[in-house]
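In this view, the complex is presented without one of its protein chains, the others remaining in place.
What follows is subunit A.
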Amino acid sequence: MNLSFAGCGFLGIYHVGVACCFKKYANHLLLNKISGASAGAIAACCLLCDMPLGDLTSNVLRAATEARNKSLGALSPSYNINNLLLEGLEKYLPDDAHIRVSGRLHISMTRVYDGQNVIVSQFDSREELIQALLATAFIPIVSGLFPPKFKGVRYMDGGCSDNLPTLDENTITVSPFCGESDICPRDDSSQLFHINIANTSIELSKHNMYRIARILFPPKPEVLSNMCKQGFDDALRFLHTNNLINCTRCLAVQSAFTVSEKHDENLEYDPQCQECVLQRQEALVSNMPDTVINIFQEAIEKANKGLLNWIFKHRGMKLLSVLSLPYTLPVDIVYATITKFMSAAPQLGNGVWEASKYCMDQMGQILNRVNKTRQQISAQISCQLAITEYGNKYDAESCQDYTMQNKVNLNFTLNLNDGDLPFQQEPSENVPPSRMLKQRPPSITIDGYETNADAFEHILHVTSQQENIMTYYYLDENNTVQVTEIFDVTESDSPLLQATHEKDVNENLEFDEEDWGETLWVSEQDELRSELRKPSLAEVSEYSLEDLEKDTSTLFSDPESEWSSTFKVQELEDEITIPYNNNTIDDDDLRPESDQPLPALSGPIKNNYNLSFVLED
């Protein structure tokens, strides 16, 4: 059976009474989980830590008397319940408190930003435990403006969402309000109206109204003492009616029942056990522990003794304090604000420093993001290329790892494109693409033979020098024979594909999008064509066979074949061009997709060229 304590502000003294009773007569119930909110959580923590009840009582009484000294009770601006709690917890909680309560103490808190209920049961350090207890007892505005943080998130009073957290069906609920809880005052009433606020059932009776008023305005020590006594009596009545008071021996038997079904004959549970009966009878007439009673006695005496107390207890004096409220309140507020600032002063500088640092970080991140935009585009493209090329061979994930290499590939693709894409080696400098190209070193060097940026030429070299792995011959719908040859270019480092210095250059290349205009593109193509005396791929479809043979005599793997009409460099997938700078290729290159240049790849990973030639019979 688990225990659950309701949150209730200064009525927490009721929980002290309940705790006394449990400690005295039903210690076995304290071995399980205990949950609570607000004051209930503090009571639960104290119970689990086995703190002396006297300390607990005196702490609550101290907080109550301090609140009573203010004319506005706990609402007074200068009354800082948080500090009082913090002091008390720091002083009395044992050093290993978090170890003792972790997993057993369940604290109900309300997350500030969405108002959701959170139940916390793991605490890494004593400070964290104290922080959680402060958070669950934090009543917004009354306790302060900024809710305490627990594990980096701000929380406030558990009473805002779930004031009586129940862990399972067998939870004994303890509430100082008369209602449907297991342990609660049973007022002699027969009322019909009953509400249920944040899981705490409260009967709408005068008694309860009085109690609700006492949540923030603690009554006299005498009344507090009575409340504590009431808690003790209610808990005792509950234990009685549920037969939970047993002698140690019978307890052992009962637990043996639950652990294993078989048990010794002499250990049999005897409901008539003399010791149990004796203990029950003793409990009937018992009272709260002396230590607790003595503390109450002291507090009562202290409150009634002395001339000053006598004067302040007088009706006229009370009236005076109420009437003077408009004058004392501003002073009180000013005093409270100043003390807050004073205590916050050492941290204030830190706070400002932190805030400015945060702002700088944010700005830096935004700038970085702006700068990174271009690089991100190239990264995207490379991913697409990889997926397309490998088909089923590589999955997308593995391709991600090759981003760098793919970038290289991309550049190579551009080379293929007749090398007519405007490159810019220094992004800051706006060099006209045509000039750039002239400055560029030859992209591929094979055995001292220089191939310029002519991709087609390059492919021819590759295909002529390497053996193809596979060749497909097939008829397409136009009744033309298509040949697809697949080459292995795994060894990217081979000078055949890429010179080392070129590789470096390629890695450092960047595109200049602005200069990627149509006119440039066209004029450059013309220029190149005339300069290199080499047909651009734009005209490939119109190639005559003679021209082809002139240029590509080494191309064919089967020289006996009769080639007619045209040949095409064909891509297997057309996705390659899609993510790739839409405003350049898609707009400028008006050739049919199948006629567009093949973005050949080279890299340290396996790449396959795909060349297909169309034969027309």
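Everything that follows uses one rule, which is that contacts are C-beta pairs under 8 Å (C-beta built on N, C-alpha and C of every residue); 3 or more make two chains touch, one makes a residue touch a chain; residues count from 1.
The rule is simple: contacts and distances are computed from a predicted model.
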Not counting the visible chains, the remaining one has a UniProt entry; which protein name from "Family with sequence similarity 114 member A2", "Vacuolar protein-sorting-associated protein 25", "1-acylglycerol-3-phosphate O-acyltransferase ABHD5" or "DNA-directed RNA polymerases I and III subunit RPAC2" does it give?
"1-acylglycerol-3-phosphate O-acyltransferase ABHD5"
From the list A:66, A:87 or A:180, pick the residue that touches the absent chain.
A:180
Options A:80, A:205, A:225 or A:279, residue touching the unrepresented chain:
A:205
From A:70, A:100 or A:194, the answer for touching the chain not displayed is A:194
Residue ranges of subunit A at the interface with the undisplayed chain:
169, 178-182, 186-197, 199, 201, 203-207, 209-210, 213, 217, 241, 318, 322
